[in-house]
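The complex appears here minus one protein chain, its other protein chains still in place.
Let's turn to subunit A:
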Amino acid sequence: MSFLIDSSIMITSQILFFGFGWLFFMRQLFKDYEVRQYVVQVIFSVTFAFSCTMFELIIFEILKVLNSSSRYFHWKMNLCVILLILVFMVPFYIGYFIVSNIRLLHRQRLLFSCLLWLTFMYFFWKLGDPFPILSPKHGILSIEQLISRVGVIGVTLMALLSGFGAVNCPYTYMSYFLRNVTDADILALERRLLQTMDMIISKKKRMAMTRRTMFQKGEVHNKPSGFWGMIKSVTTSAPGSENLTLIQQEVDALEELSRQLFLETADLYATKERIEYSKTFKGKYFNFLGYFFSIYCVWKIFMVKFWSQHISFILVGIIIVTSIRGLLITLTKFFYAISSSKSSNVIVLLLAQIMGMYFVSSVLLIRMSMPLEYRTIITEVLGELQFNFYHRWFDVIFLVSALSSILFLYLAHKQAPEKHMAP
């Protein structure tokens, strides 16, 4: 009886998460594109729903809501479904949509997508070899084998993102690092940009006129095609076309310059906005948080294991919520930056895959942050994984990522003011 009540609670919450994922997909990710294949939206929402359910189960574990046996059952079921999605469904559909975009292979889409999926499975399997993650006494398709590999990929991702975030967050929010940008700087740069555009235009005018006179005189400026064309172009080259190639080279260089200037101007505008934002109340609040988190991150870089045992439920909850929110925001930005109408399906599925793996490994790692008495359920459900390996692996990648981000940001920060000082 209680099992039925518990299950209905779980199912209701899952439907809620599914709805949230659906809305997020429609309003945020795909707001500039038309959804033509609904299966993509369904897969994304389902992945999101089951990932959130895992976190919900952790919270229920801590709060001791629901019957412990029904919790265990739902853990197992959730895990099976998520692994099914991450290892079978999403990779297959990614392959399918990639193949659909390539016109040559359009006819035998299913066949090629199966081939792609088999290649993925092969590499996925090979991933387990160099890592000491499993004792060999488990069968081939057991949950432990799959989870261990998904865990490796997800933990690497998490550590990379956390390392970068730990360094970038204080850098972004602390006003100490904000360069001073005045309106005069921006105006000067804009003037340079417009001057460059004017130079490009005058050269293109010459080219257009030259092409027109050549066309009217009957000499068509064709690229040499074929064997005889090449021989002819060596012996007789019209002066007009030679001029054109020269001017074209100059134009290419100027266009590259205009692109650089555009990016620098946008960068200055962004910095100016950030300065203005830092003067508002919200900005000051985040600035303070930035200092606080930077201290926390630095401390985390150096003293990882010490207080882990004592972090309470509240902090676990905060970590969960902020990591979900942070991941969704990062995924959205990434999606806007690289997608277009043809590739949007593939990219959304890739993001769903990353999100699923990220959440699964969060569960693995969160075990470390939980007080001892709550760890048992995770250990029971996930089987005999070498959790210590994952913690050590996370620490290593976190350190590497944080240090390389520090180096990278230092170089970028040093370069930028010199670029703007130069006339």
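Before moving on, here are some points about what is shown:
One rule holds in what follows: a residue touches a chain if its C-beta (ideal position, glycine included) is under 8 Å from a C-beta of that chain, and two chains touch if they have at least 3 such contacts; residues count from 1.
Please note the rule applied: contacts and distances are computed from a predicted model.
For the chain of the complex excluded from view, the name given in UniProt is "RAB, member of RAS oncogene family like 3" [choices: "Protein SEH1", "Protein cornichon homolog 4 isoform X1", "UDP-arabinopyranose mutase" or "RAB, member of RAS oncogene family like 3"].
Of the listed residues A:Phe20, A:Tyr72 or A:Phe262, the one in contact with the hidden chain in the full complex is A:Phe262. The missing chain, though absent from the display, is touched by one residue of A:Val39, A:Ile59, A:Leu84 or A:Ile102; that residue is A:Ile102. From the set A:Lys126, A:Lys205, A:Lys279 or A:Arg392, the residue in touch with the chain omitted from the display is A:Lys205, counting the whole complex. When the full complex is taken into account, the listed residue touching the unshown chain is A:Glu190, out of A:Glu144, A:Glu190 or A:Asp395. Check A:Lys76, A:Arg109, A:Arg274 or A:Arg375 against the missing chain and you find that the one touching it is A:Arg274. In the full complex, subunit A contacts the hidden chain through residues 31-34, 101-103, 165, 168-169, 171-172, 190, 193-194, 197, 200-201, 204-205, 207-209, 211-212, 255, 258-259, 261-263, 265-267, 269-274, 326, 329-330, 333-334, 336-338, 340-343, 409, 412-413, 416.
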